[in-house]
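Below is one structure, written out as structure tokens; comments come after it.
A single protein chain has been removed from this complex, and every other one stays in its place.
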Amino acid sequence: MKIKRVLELLNAEMILEAGDPDVEIQAACSSDLMSDLLCFAAKPGSVLITGLINPQVVRTAEIAELKAIIFVLKKRPDKDTIALAKAKGIPLIVTPLSRFTSCGRLYVEGLESCTEEAK
Amino acid sequence: MNLGDVVQKLSLEVRTSKGDLSREVTGCYISDLLSDVMAHAQEGEVWITLQTHPNIAAVAVLRNLAGIIISNDRSPEADTLKKAEEEGIPIAVSAESTFDVGGKLYQLLKC
Partner (left out) sequence: MSGKKVREGSFHLVGGDFTKAGVASSELKSILSGLGIDMKLVRRAAIATFEAEMNVIIHATAGMMHYAVSDEQIRVVIDDMGPGIPDIDLAMQEGYSTAPDWVREMGWGAGIGLPNMKKNSDEFKVDSVVGEGTTVEIIIKIKEGKAGEPG
């Protein structure tokens, strides 16, 4: 699905446009722990659903090659984090929904978990 | 739906030897940040997390949660299980990712 569909499903707002607006989103990671995101190879076209809003989320997303970060419960990162995401080309999305509802809606819509099968 | 039903339908492995699996599950909260769970989790919800240290048992008691599901096949520490058993909080483990467990539970609870 495209990012636009993700925004619709999660009643979400794009607070930073970056990267390719037509990127195909196929999978989602949901975690507040950064080492966990680095533990498993993320499928291409993966987004992150998280409640953590510090700059390391952006750095971890860059290293894990994630396509967008979705912050839940209307949590907004500060301007330094937004500037970092802009520099790295990672779009930022804010949803009023919880991590549970966000995962649920995307799961029902057919997104897969971002972790690769072979570990 | 009670916790026992959730365990069975999601193929979870219960690791605590004590705890009330007949407790009704009112919903679900997913977070790995304790301060976040303290602020937002509601009584009776089941909590999905990657955290395995003993503080999770304390938080679950304080928020009167139905139980804890640890995802990604992580193992709760021995001290965590001990504390959870003392407090009557069931802890179960799923081999699946947080996204998958959360997604399946969302469908189960017909949200």
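Letters A and B mark the chains as written, and numbering starts fresh at 1 in each.
Convention: a contact is a pair of C-beta atoms (placed from the backbone, for glycine too) under 8 Å apart; a residue touches a chain by one contact, two chains touch by 3 or more.
What you are looking at is a predicted structure, and each value in this text was computed from that prediction instead of being measured.
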Exercise. Given the contact definition stated above, which residue among B:Leu34, B:Val61 or B:Leu108 touches the chain not shown here?
Worked result: B:Leu34
Seminar exercise, completed: Cross-chain touch to the chain not pictured, restricted to A:Leu9, A:Cys39, A:Ala83 or A:Val108, is A:Cys39
For this session: Consider the whole complex, including the chain that is not shown, and state which of B:Thr16, B:Thr52 or B:Ser71 touches that chain.
Result: B:Thr52
For this session: Identify the residues of subunit B touching the omitted chain, counting contacts across the whole complex.
Result: 32-35, 50-53, 55, 74-75, 77
Exercise. In terms of residues, what is the contact footprint of the unshown chain on subunit A?
Worked result: 32-36, 38-39, 52, 54-57, 59-60, 62-65, 80
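Operating definition for what follows: only the chains that are shown with their structure count from here on.
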For this session: Could you give the separation in Å between the centres of subunit A and subunit B, each centre being the mean of its C-alpha atoms?
Result: 23
Seminar exercise, completed: Residue set of subunit A touching subunit B in the complex reads 28-33, 36, 49, 51-52, 73, 98-101, 103-108, 111, 113-115
For this session: Spell out the part of subunit B that touches subunit A in their complex, as residue ranges.
Result: 27-33, 36, 40, 48, 50-51, 72, 96-100, 102-107, 111
